[in-house]
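A single protein chain has been omitted; all remaining protein chains appear in their positions.
Per-chain residue numbering starts at 1, and chain names A, B and C are given in the order in which the chains are listed.
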């Protein structure tokens, strides 16, 4: 039993940190965030070339074989740089669901590995699938807020209901309408299907099997998004430490005030705890756990990371004082991303209630 | 509109502070808390002589006419001294219920004013009342944890159920068994009724009227118990300030460390907010409000006071360091009283949920 | 202690309600619920006409003594006015700094000539003021003033050089009161003067600061050989610190009750949003919403206690920390209630847009007018008498 990073893990984390420090330094991050569609395509190309989109896949399948821990390490670094790329959407969220479904379309997964962007559209306001006499499916519906949709090459459309269904649809078949966002570092769009016809093979999963796959993929996605939150939180702390060291008040650097020191220390406590939770949960996920075990540790990582980043982003603004409230200082972007991630992954209280049900409602 | 204390109010608060500083200084408080039954009878006699048990009653009825605000001011000072007397039980909780019931037994209320201890027994594990052929009532039941019971001259027995009933019973009719307490500054006892016969006039209220009276009295009791919590919290802060001023660490009084200063300041923020909530709620209660208004402001006072005292007691122990954990230092007694009060008045989350129902569930 | 309104107060409340209902209409309806400069939809010219509408009806200077041209209303009525103004949707008051902060200080410290010159313009809603205290490298350390002014004896004018920051609404103001170092080589709070300086002159540049909300309520103000008359110092030359601090005292004044009415409106929007999107069924959000409502009620009791006769002195120190953190919590609650939809900007959804603004703008509350950290220092040192924080260097 050991949760320290091994050599391969340390190497990928360091490589990602170095690569992003150059390829996604603050000016590039701001440029992407303030651009029309929010995506840094050069960065994405670099990421694909480094094989990150296949970091979790076994080496036998051409991946790096670093599993969920590898994904978490990359997500952490990407979060730290607010990278304007659909790594989470495609290589984590959609890929996890595709794998969990049993992947009847190998080309789709290979596409993800080589940088074709696959995006999961869920939370439809209304959506419907019906078979046609020709044996096709006709799809209709509206998914009003789909992160990464404007950058997608392909979609996984989730049609919820008594028997949920998941379809694979190429992006050109759908109407995609970008939305104005508070967090401009990750854009959403609304997705509309109007009488879209897809072949029978486009149905990837349905019913109980799909429900099970959704729960499993939700767990994996939460762990990786938690890793991103840890990266966001770490950057909030680092920006604050740098500012506090040079900002003078009352003739002293504010870093010398005990109240400032203790708050930074508490940020570190929360961040290091969350990092332990994320690494541990990712390691659990790699060990093919039972559904309740994965769900428990996903909740652990997610709640710890959301708590850490909420505190870190709050204190980052507060300890920057007036300039922390301005547009020019990056902490506001991290603050907004932290909240956008939080509502995306589901409020921690919802995750805690799931755990409470495991602990308190089951027969003892 | 004005919530500053007027001259009469300032006078009673100051008189109470002065009287208790002498009559219930720390050694007397400790002696009562460590004594066999926890009651300081000399103190109680002094309190009765000063007319505090009639502080709320109109002057026409021989009271001091200071209403709920007057009760709150006294409760605050008594809390500050952890006074071992049944003031809350008799002059506040039981008296409020008696008045709310319409008081069919004036002698009982007069008794309270002159120091006969009346105690409400609620939360029976089982209790039953039945009429006898003679027109009497036969009472049976167990009330397993009744604060102040060992000091009672008379009881109000609450028998819950579809149609609740409230009876008045002299203490000698009942079996009262003292309990060992964590908070030794206010003792509970179990109360048993076995085939106790009382006349028809002992039934003070029942049914819907009693329910209404119970809700009203619960609000008034919560405001006064909140005042007590404010007193407990204030003493936690004062003990901490005194200790921090003289305790040297690293060559400085610990009061000079910013972390200590900020925590004391946050204690004051919580305490002054709670004090405002309590005074405001008591003033509202004196203005004969609607039931929902009283209930809202009682929740306000109760939640604010419980939050303040929980933080203050926690920090008082913490900032006293090792000695804060010892039996000899009084903060542990305040810490225990704060929790005993809290569970007695009902968890703040329960009160907040009542308010949420008012705000969120009623037709808009 | 008295929470019951007198019949006279009830009549007055009805009067304010009726006036607002009758006047916040027509062209002024567009201002309803507007916060102020920095908001996209804010029309400054219209807001100034609205100030004049208020002035004509006698609603400006209601708390000033009658001798100073005010209405001299008692505290209870002032509270009622501010509460009903906000309840009716009255917009952010462009005249606030002039009427509520500057004028009371002018009445206390100004010469008769200064009062005669400036009070009528404020009273009429025609002249607007900004506050020049903070400097870029000073922040919470207000006494660290580098803006300097020297007397050009020949022309009898002050010549000002330096920079102020976080000046609210300076882009719409006519005058600014500037805390400047008038004694060369003086240190900290010595040798400062409070100068009254016209903003519309070549030596002054106002540059808006873009905030995390996207708007620009605050500004940088640059003084580059800016000038004002030699007599326009408020209080004695070299004793500006005392005057400047007295002015800050008015920030804790009766208008906080109006602010709370605004908070109540924001909370109502949160409640409406929660009821609409189902968040009202979530037990944790229910706790937070109830807590917000309860603590807001306490802010009001607290203000009434502090403002009351013989008000509680300890309690006065804790008010700012309490309300600013309350609002920061409300902002976070608003974002959590909105949930996923809160990340999307929709100009056609006024309630959502307002709640997003509450979320983001509330981050300023614990920073401006004394950060949380400064507030806690003040409470510890002044209310609790704990040792003062050490400062290093000059």
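Here is the rule we go by: a contact is a pair of C-beta atoms (placed from the backbone, for glycine too) under 8 Å apart; a residue touches a chain by one contact, two chains touch by 3 or more.
Source: prediction; values computed, not measured.
S.K.: Missing chain touches which shown chains?
M.R.: Counted over the whole complex, the chain not pictured touches A, B, C.
S.K.: Among A:12, A:95, A:129 or A:264, single out the residue that touches the unshown chain.
M.R.: Considering the complete complex, A:264 is the one touching the chain left out.
S.K.: From the listed residues B:142, B:293 or B:318, report the one that touches the chain absent from this view.
M.R.: Only one of B:142, B:293 or B:318 touches the chain omitted from view, namely B:318.
S.K.: Determine which one of B:195, B:248 or B:288 touches the chain that has been left out.
M.R.: B:248
S.K.: In the complete complex, which positions of chain C touch the hidden chain?
M.R.: 283-284, 287, 390
S.K.: I need the residue numbers on chain A that touch the omitted chain, in ascending order.
M.R.: 1-6, 9-10, 69, 241, 244-245, 253, 255-256, 258, 260-262, 264-266, 268-269, 272-277, 279-281, 283-284, 287, 296-297, 299-300, 303-304, 349, 352-353, 355-356, 359-361, 364
S.K.: On chain B, what residues meet the omitted chain?
M.R.: Chain B touches the missing chain through residues 123, 145, 179-183, 188, 247-252, 257, 259-260, 310, 314, 317-318, 321-322, 324-328, 332, 335-336, 339-340, 343-344, 347, 349.
Heads up, the rule we're going with is that only the chains that are shown with their structure count from here on.
S.K.: Roughly how far is chain B from chain C, centre to centre by C-alpha average, rounded to an integer in Å?
M.R.: Measuring from centre to centre gives 41 Å for this pair.
S.K.: Please tell me the distance, in whole Å, between the geometric centres of chain A and chain B computed from their C-alpha atoms.
M.R.: That gives a centre separation of 51 Å.
S.K.: Can you list the residues of chain A that touch 2 or more other chains?
M.R.: Within chain A, residues 257, 259 contact more than one other chain.
S.K.: If a residue has to touch 2 or more other chains to count, which residues of chain C qualify?
M.R.: 373, 376, 389
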